[in-house]
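Submitted below is the structure of interest, expressed as structure tokens.
Yeah, one chain of the complex is gone here, protein chain that is, but the others are all in their spots.
Now for chain A:
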């Protein structure tokens, strides 16, 4: 039986002890919404292939006051961190003390979400925070909103070179199962350039669940790259929402890579809310063991003359499950939209499952939209070619799988990160 009563206590405690204002108001809305919806079940169309409620059969520790050792942080720093701004969440709470801002105040402003909501960013936060709720109507999104605490606000200003931001999500699960609910709002101002990378690490052997909501607002002439690396241990589950809205003519490029984890659900939304937007969305999932990864993507074309391209590729081995649910919407106003989507899967084991559901919903006539989806195996002839040249079967398979993954890896633009991802994948495939 799912246990959710303790969320109420947490909510009431936050409302009583924390400051009032915008965020408290949102929490209230979120909590009412959560009460109305409850946790998603597999009967909900959007959760058909991911039975997330099984994760809620135990009670999680909601206490965000855990600390970490500096050595624990050093162990997970990503390559290239010497030049990047590093921001740290521990159990869903943004920790300024572990973070390191290297950019100047004329390039990057980082502050707690609560502080932004009270100060000069009040209107901005009020306008943009929780816009994702209109798109993701489920209990987990509502739960995150209901318990917003210790969130992060980032303002990226206009600059010639991209500002690098690494966000480390650390879950301290040594003492028992932990639920983290990080929340962030990122505002890429006119002409800003941002390279944002997120990684996830669970410390300890107990279960962890990271129910994250990140909202990014992209202004005119801004350029945003977003990389998500999921390579946590098999007790670490995630529901990770990234909601990116392009409100001015701008460019967005996302790459999401999932290797290890428990049950992982990624909601990746791109809302193209201005004329002439360009967006690219890439994803790779290489799953083994019992890992379950559900990539739910949405590209909502709202204005004319937008272009979007999406490519998700995945391999499911052992008893892993991969879900791809890619939705492209073209609203009545969005004439001259070009939207492409492709999803390619390789199934390596009879115990593994691939569920794919590419969707097109089109309400404008002057558009070019297509999607393609395949599930198959490695090409016998390619394997034969390699083996005829004296390469062992195992080696040949790994080579072909690496080539399969390479299409996505080349989309990681920063060299240090790409090499890091390549190494991770080589290791992952050769095991």
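One rule holds for everything that comes next: a residue touches a chain if its C-beta (ideal position, glycine included) is under 8 Å from a C-beta of that chain, and two chains touch if they have at least 3 such contacts; residues count from 1.
As a working rule, contacts and distances are computed from a predicted model.
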I notice the complex is incomplete. Of the names "Glycosyltransferase", "Fe-S cluster assembly protein SufB", "Iron compound ABC transporter, ATP-binding protein" or "ABC transmembrane type-1 domain-containing protein", which is the UniProt protein name for the chain that's not shown? "Fe-S cluster assembly protein SufB"
Residue in contact with the excluded chain [from A:15, A:309 or A:353]: A:353
Please pick, from A:45, A:97 or A:394, the residue that touches the omitted chain in the full complex. A:45
Can you work out which residue in A:13, A:377, A:392 or A:430 touches the chain that's missing from view? A:377
Chain A, residues in touch with the chain not shown (by the definition above): 45, 332, 335, 345, 347-350, 352-377
